[in-house]
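Of the protein chains in this complex, one is absent; all others appear in place.
The first chain written gets the first letter, and so on, giving A and B; residue counts start at 1 in each chain.
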Amino acid sequence: MNSQTNRLNGGLVDQGQSLSFTFDGKRYQGHPGDTLASALLANGVRLMGRSFKYHRPRGVLTSGSEEPNALVELRSGGRQEPNTRATVAELYDGLQANSQNRWPSLKRDVLSVNDLFSNFLTAGFYYKTFMWPKAFWEKLYEPIIRNAAGLGRVSGEDDPDAYDKGFLHCDLLVIGAGPAGLMAALTAGRAGARVILADEDFVLGGRLNAESFELGGMAGSDWAAQAVAELSAMDNVRLLPRTTVIGAFDHGIYGAVERVADHLPTPAEGQPRQIMWRIYSKRALLCAGAMERPIAFANNDRPGIMMAGAVRAYANRWAVTPHQQVAVFTNNDDGHRTAADLIAKGVQVSAVIDTRADAPAVEGAELFAGAQVIGSKGRLGLETVTIRTAQGFTRDIICGGLAVSGGWNPNVHLTCHQRGRPQWDENLAAFVPGETLPVGMSVAGAAAGAMSTHGAVQTGAEGAIAALGDLGITAKAGDLPQAEDAPVNLQPFWHVSEGKGRAWLDQQNDVTVKDVKLAHQENYVSVEHLKRYTTLGMATDQGKTSNMGGLAVMAEMTGKSIPETGTTIFRPPYTPVPMGTLAGRAVGRHFHPVRQTPSHKWATEHGAVFTEVGDWLRAQWFPQPGETHWRQSVDREVLQTRASVGVCDVTTLGKIDVQGADAAAFLNKIYANGFAKLAVGKVRYGLMLREDGIAYDDGTAARLAEDHFVVTTTTANAVLVYRQMEFARQCLWPDLDVQLISTTEAWAQYAVAGPNSRALLEKIVDDVDLSSEAFPFMACAEITVCGGCRARLFRISFSGELAYEIAVPTRYGDALMRRLMEAGEEFDVVPYGTEALGVMRIEKGHAAGNEMNGTTTALNLGMGRMVSKKKDCVGNTLSERDGLNMADALRLVGFKPVDANETVAAGGHLMNADGPVDAAHDQGYVTSAAYSPVLQSSIGIGYLKNGAERMGEVLRLANPLEGSEVKVEVVSAHFVDPEGGRQRA
Amino acid sequence: MHKLKPITPLGGTEPKVDSFPGLTITENPTRALASLSARLGHESDCATKARDLIGVDLPGPGQTAAGQTYSAIWIGPDSWMIDADHASHEILAAELKAAVGDTASVVEQTDGWCRFDVSGPAVCDLFERLCNVDIRAMQAGTATRCSIHHIGCYLWCHEAGTAFSVLGLRSSAGSLHHGLVEIAQAVCTA
Partner (left out) sequence: MIINHPLLGPRDAQEFVYLGDATLIERPDWQAENAAEAFHDYLYLRDNPAGAHRELWYHEQGDRSWLVVTRNTLTHEITSVELARDVARAKGRGR
């Protein structure tokens, strides 16, 4: 019945309950508290994956997030997640996992033939082999490599889950909830500080849950559970289990990923799968512990060969052993703990192989002091290891598991995210945090090199007290719980030289000791070069278990010490982060916020087709029944507006309220043309330059009172112009009395254009004389409409027709649109969208963004004379530069095709009637083009060298991209009503 | 009374209310707003005249002040947003201008904004997933600018930990509402 042949007694799993799961389609049982890796081991499954390059059979190496081998595809469909580490995947009922990088099955993998050709697939293989012939790369090599490469697959379906982002604040962020972190959090929490305690595990306690020794007179795991219970009860402490702090950023900001629902079959309704927290900490204490490192030897990658600390964790926490017979290979005392704990759990320890001649005695197992493991055997899993004894004999030892310990490396990663460099500790033979830490960070426990439990709780408490002391918070030390304080006894030993077969350093990237030696022979001596040449330390585990080994081999080759050889730079994220977590909620149609115009609801009801202008959704045109092409709608809107009257929502234009005693003086400085003399009740066109003399933006300024203007900007530049105006106000002319505030949103503004616009508006306004005498072109006034609604009326025209813009408080905008349509019925009023707006402004030759494209000046635009020479304004000095004022400078003109059936295309370049078509003979370019329903011809406006003097000339409009060339005639840019009589009517 | 019928920022005739276990989000179109910015050199006169109208001192950075009829939110150096009931103070800007005269610039802001009142025990859980404000430390009567769902907003604390108002660009009311409701669903699942 029970298939869990390698399940032991006890542990922190609930053996009273069973969970069912599948691996490669086969059904197994596990328990709550298991990871996928522990449950597979319990079921006697050691083979969990195939390696990246050689497709070697691989098993689980570790019990944590540093796992290089046991990567699986979890779940299926849209939720399929590749490269999930089985060591951190919490078991749930119904979990589905599949192995990766094998075909047709994990046990029989066709591409394992790569392993036979391994002599060819050494370091730098790709660089050396695929150099030639060049054409082969795209057609042959790359497709083959792409097919064979990679680890897991994605389904290609949309991820159905949501991901959140969030922001947390604290006095002290404690990273890691082992003995140091728990003690620190308790100390700080009891002092009343705001504490966040984050740990990547789903059970807090770190190694306390993996070891057999006591803390404070009770089992370590019980002490941890008690501490967690106390912390949970504190309002000022926030516990974040299942949360990995992935990066240390500037000024105490940390990134952390909380896996909210990864341990559930699917998230609850509305619940996100993960949250990306941005944590603002005043101080941070890194208690990330340490990570065990392997010793490389020939064929050290056989499933069953694992880290000694991991074997111990599986036995103590998960009540699992990889096999009933396990040997230990170590260079330090800590490895002996694995032997002792396994024996205590009833597992047979076949031998302890210790590289040290003076290794301490072992009770209950045979000790080989001064011995080395020189090879391993077993198909798809370990069966025996071969050792060389101190006396020089070889001997085979039967074991299905080998627990390897090469010592422990403090987890210094986060200390290095701000370019800090770790420093070498001779006693630990490991890197410990350097002196330059991220601002506000300190380190405690094993991460700081305090490897005993006593060291952890002591430095944890001290670290918290010191950090809070900086903040003026007094925390009390209290009594430390009684704990073991064993010294680190270790003799550095990195790899076994003897042995047939490859000795693996980086199992995730299939990098061997020989690869590093080869790289050294080829003069890749810098560790950064070594990494890129051999791929050592790349991919999902970032070399957590392999970098030190690689460094040690390189140091040996160069004859330098390890600290002289140096480390590669540690970068965020600490562990892989799903793309969805980085994106958060900003996906699909919520990628950015949408801004709706006041007439949006009305426009939707009337079938408008919308276009995005920045965040704004604007009506592009309003199709009528029977219209099958957008041009039909746009042509109709233009003709009807020019014939009678049209209405367009122009709320999106930026509107900035400018007030103050010096408001006019201020506008004089930011606009190229003058505003001081503009009369109250009048509007003036304004052109804004950049300081380098290039045209920036244009709009109108309406003077509502002596000290009050409302200026408009283009929709696209609204934010930028406001920012620039604040810069001018605060930084350039701080003593001008002027106040600015945006009113873009506050008013619903409609253009009412066409010969009947006056007649229409007369039906709306309350007792306002709209005659040209009383309210001439470029007049403005504050009025009321529709029986008392306050409004602003501007007589301005973008279309060239008799036109007004009328504004009411936004809440009334919808009603005003409906009222305008109703009142305009007798005039056959038409709503028009941005396309018709664009056609009419091109017909009128009005410049817009295409013309003010960041390269053109007022002179180019034909507004050179507007730039005042009599006052100081942004851009006028540099606009006088010779280069911007050449005799043949570009001028804005219009173009018509010689053959009315031809099309003027925007973007095309102008060439003389004869001569070559090339950049050297370029005469200018077309910026905007449209079909003019009024002229019944394609038209365009654009820039032509000395254009004002070339009316009537025929040029070639070249469009080399499409291979077309159209003869065009140079005409005035003012196609419609060049005298401007209509807008003044 | 004129004939133009107003709509709320979300486009309805009545304000929208969304309720969740522990959280209520209410669209509030009943407030009038006007900005008040002291003229250069008239800062203290402006403060005096404003106090005469509002009944309390204009607040300093990060603060708000509430009188009987009017409230004020600090929005920048020498600048405040004044708030009053819309039904009785639709022409708030004119009232304010009459009170402060040439000592300040006043601009109607009522319809530049949409306002959602958010209350309930889950309110901090909500806002900590929406903006970088230290929401749990925010005291009653404080206000801050922030960015929610990429929308510039004011966050106004009425009651620490339980009652806030968020004011965002009116044109983005739909997106802001979507952001609030979406996260409310996430934090109000048990």
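Worth pointing out:
The rule is simple: a contact is a pair of C-beta atoms (placed from the backbone, for glycine too) under 8 Å apart; a residue touches a chain by one contact, two chains touch by 3 or more.
What you see is a predicted model, and the numbers here were worked out from it, not measured in a lab.
Listed residues A:G25, A:P734 or A:G854: the one in touch with the omitted chain is A:P734. Only one residue from A:D93, A:E157, A:E706 or A:E726 touches the chain missing from this view: A:E726. From the set A:A716, A:A759 or A:L878, the residue in touch with the chain omitted from the display is A:L878, counting the whole complex.
When the whole complex is considered, the residue among B:S19, B:S44 or B:S147 that touches the unshown chain is B:S147.
Residues of chain B that touch the chain left out of view are 61-62, 75-77, 79, 132, 144-147, 152.
Chain A residues in contact with the hidden partner, per the touch definition given at the top, are 250-253, 280, 439, 662, 665, 691-692, 719, 723, 726-727, 730-736, 872, 876-878, 880-881.
To be clear about the criterion, only the chains that are shown with their structure count from here on.
Between the CA-based centres of chain A and chain B the separation comes to 32 Å, rounded to the whole angstrom.
By the touch criterion given at the top, residues 162, 164-169, 268-272, 275, 278, 280, 585-586, 590, 592-597, 600-601, 615-616, 651, 657, 659-662, 707-708, 735-739, 741-748, 784-790, 808-812, 814-816, 819 of chain A touch chain B in their complex. Residues of chain B touching chain A in their complex: 1-9, 11, 29, 35, 37, 39-41, 79, 91, 102, 105, 107-113, 128-129, 131-134, 136-137, 149-151, 169-176, 178-179, 182-183, 185-186, 188-190.
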